[in-house]
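Only one protein chain is missing; all other protein chains are in place.
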Amino acid sequence: MKAAATAAFVVVLASVPLWLDNAYFLHVLIVTGIFIIAAMSLNLLLGYAGQLSLGHVAFFGIGAYASALVSLGFKLTFPFEIEVQAKPVWLAMLMGMLAAGASGWFIGRIAFKVRGAYFVIVSISFVEVVRLVAVNWVELTQGPMALNNIPPLEVWGITFLRKPANYWLVLGVAIASYVLIRRLVCSRAGRAMVALAENEPLATSVGIDVTRYLVLAAVVSATMAGAAGALYAHYVRIVDPDVFLFIYTVTMVIMVITGGKGTLAGPVVGGLIFGLLPEGLRAAAIAPEAQWIVYGLLMVLVVYFLPRGIVPAFTKIRG
Amino acid sequence: MDQLLQHGLNALMLGGTYALLGIGLTLIFGIMKVVNFTHGELYAFGAYMMYALVMLLGVSFFVALPLAIALGVALGALLELVLLRRLRAADIDTTMLVMIGAWIALQNAEQLAWTGVAKSISTPFPAAPLVIGPVSVAWNRVFVLVIALILIFVAYLVINRTKLGRAMRATFQDRDTAALMGVRIGNIHTATFALGSGLAAAAGALLGPVFVAYPSMGDLAAAKAFAVVILGGLGSIPGATLGGFILALVEELGAGYVSSGYRDAMGFLLIIVILLFRPTGLFARKERVG
Partner (left out) sequence: MNFGWKAIAAAFAASLVAGSVGAQEPIKIGVTQPLTGAFAASGNYVAQGAKIAEEAINKQGGVLGRKIQLVIEDNKSNPTEAVATAEKLISKDKVPVLMGAWSSTLTLAVMPKLMEYQVPMVVETSSSGKITTSGNPYIFRISPTSEMEAKAFVPMVKKFNIKKADFLATNNDFGLGASQEFSKMLKENGVQVGVVETMDPKATDFSAQLAKIKASGGDTLFVTTAVEQATLILRQAKEQQLKARIITTGGSVSPDQLIAQAGAAANGSYHLVFFTPWFPDAVKNPDIAKKFVGEWTARKYEVGGLTEGFRGWDAVHTIVEAIKHAGKAEPKAIQDALWHVKVKGINGDIAFIKQGPAGKESAQNVPSVYVVRIDNGKVVRN
């Protein structure tokens, strides 16, 4: 029954570009979809493995930059001479995911020496350092002058330039991500992660290798965020250090926590609500500052009344 | 050599305020386990209150300063009572999200109230700098350092020599036992948040006249505060104090001799390096890995 409902939902989502006449709304859905993918990946780390990572946008941005750079081609003279010719976009996207995953592994090994408050701060610091590298390493990243004219994805003769094509691409990746997370969470590795989140000393005493599973979570999570970043780079087609803005991490965190961390549907629900909310507020024709204030207050209210998130509250009502 | 001296002097001035910010945050983070994203906004609030008092209401600078700090304490207490009381049993990330929402609302309220245009606050100090040999420093910065040191000392006294302070330390060490011993945790939380916020507002009230006040000024200040907390170790006032000065020095020297573009990265790099070799920070009293 549940599977049928999910399938119907997916079909409805997939049909949207066929009947939705409003190009602007379709654009909003695409961007929201990209952030939902990133939110789902954050959920793995934050919701299931219980690690409060506020640096997630670093992986998103690294994926975006790596994919953009490989698709445009680049040349470096320092620290070593290297020249990379422009590669097809699908390969660039894979490179983006790889780069993000590698940084996930790297930061995982360092950051998971600490927990709680310390981990939070390390994750924030990591993003800042990466952002400053993006700003200052002008030879590679063009710094604040931005990488623009990024080519769109082109595969089997289809160029993903128009919105419906991009919508289906994002939807496809989102579904794949959802399925992947589901399988991971239900697997042995996933259960180990949850055990860690619930009670680390106990889990360790039972022989679970903490670092190994946390790093695994970090790598999978980072790779998925990198994929979202790559999608972003080839849809918006410009990448600059602003991609590391803290407000994007905040957006992802909001989606996960208001939706319900540690649940599969949480980031999707939270994502749809808080991804579409700013546009709804824009249409409300109140002062721009007031729009932000309402946004912030709504966040607070949702968490106040539904501290576990929207999805758990729903399942509680039903169950 | 002159350049080195000048850098050192500059670092001294900033270090005091970084210490204030760090102490406030380490108390909140340590005792209440709250990732306080409104800390930067209290800093901005302190600066804007100085603006309102000195420039709009014509209050004397030296009277406005303690008033601004008091207002910061009050706002901190208000935030705790309204937002955090109910969430005491909630997860750290839930309260964090509430703090983020409050941060967004506060910063935009500030822009709504004062517009995005930067505001300047006049000081009664002479414009000409104090010249000591080859180096020079502005008088208002000297004032900032002196007041910051006084406030740090006051905070230390409160935590270590008062009954309230003792209750706070007990709550930090072991919340449940402290509750069993009769400590009213709710009041301690309010007091902690108010004290921490007051220190942040103090830093803002002191630095506002040195720089300028604008709505997003709190963001960078909050980032520095987080760095200081790590450096000094969670919950340690001496740690945060020393951490503040060390961060300022590392930033100055890094900007001066390595690369000015990476100045603000120095703090973050330092954090990552420290965490690699000494995860609990330089001075933490409590072992805290895991």
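Order as written gives the chain letters A and B; numbering starts at 1 within each chain.
Just so we're on the same page, a residue touches a chain if its C-beta (ideal position, glycine included) is under 8 Å from a C-beta of that chain, and two chains touch if they have at least 3 such contacts.
It should be emphasised that the depicted structure is a prediction, and the values quoted were computed from it without experimental measurement.
Novice: In the full complex, which of A:Leu245, A:Leu277 or A:Leu297 touches the chain missing from this view?
Specialist: Looking across A:Leu245, A:Leu277 or A:Leu297, the contact with the absent chain belongs to A:Leu245.
Novice: With the missing chain put back, which residues of subunit A would touch it? List them for me.
Specialist: Answer for subunit A: residues 22-24, 27-28, 31, 132, 135-136, 138, 143-146, 148-149, 161-162, 236-238, 240, 242-243, 245, 247-248, 279, 282, 288-289, 291-292 touch the chain left out.
Novice: Name, in rising order, the residues on subunit B that touch the hidden chain in the full complex.
Specialist: Residues of subunit B in contact with the hidden chain: 2-3, 6-7, 10, 14, 108, 111, 115-118, 120, 127, 129, 131, 136-138, 141, 207, 211-212, 214-217, 219-220, 251-252, 255-256, 260-261, 263-264.
One rule holds for everything that comes next: only the chains that are shown with their structure count from here on.
Novice: Which integer distance in Å separates the CA centroid of subunit A from that of subunit B?
Specialist: Going by mean C-alpha positions, subunit A sits 31 Å from subunit B.
Novice: Under the touch definition given earlier, write down the residues of subunit B that touch subunit A in their complex.
Specialist: Against subunit A, subunit B makes touches at 29-30, 33, 35, 83, 86-87, 90-94, 96-98, 100-109, 111-112, 219, 223, 226-227, 229-230, 234, 259, 261-262, 264-265, 267-269, 271-272, 275-276, 279-281, 288-290.
Novice: Once bound in the complex, which stretches of subunit A touch subunit B?
Specialist: 46, 52, 110-111, 113-118, 120-122, 124-126, 128-129, 132-133, 135-136, 200-201, 246, 250, 253-254, 257-258, 261, 287, 289-290, 292-293, 295-300, 303-304, 307
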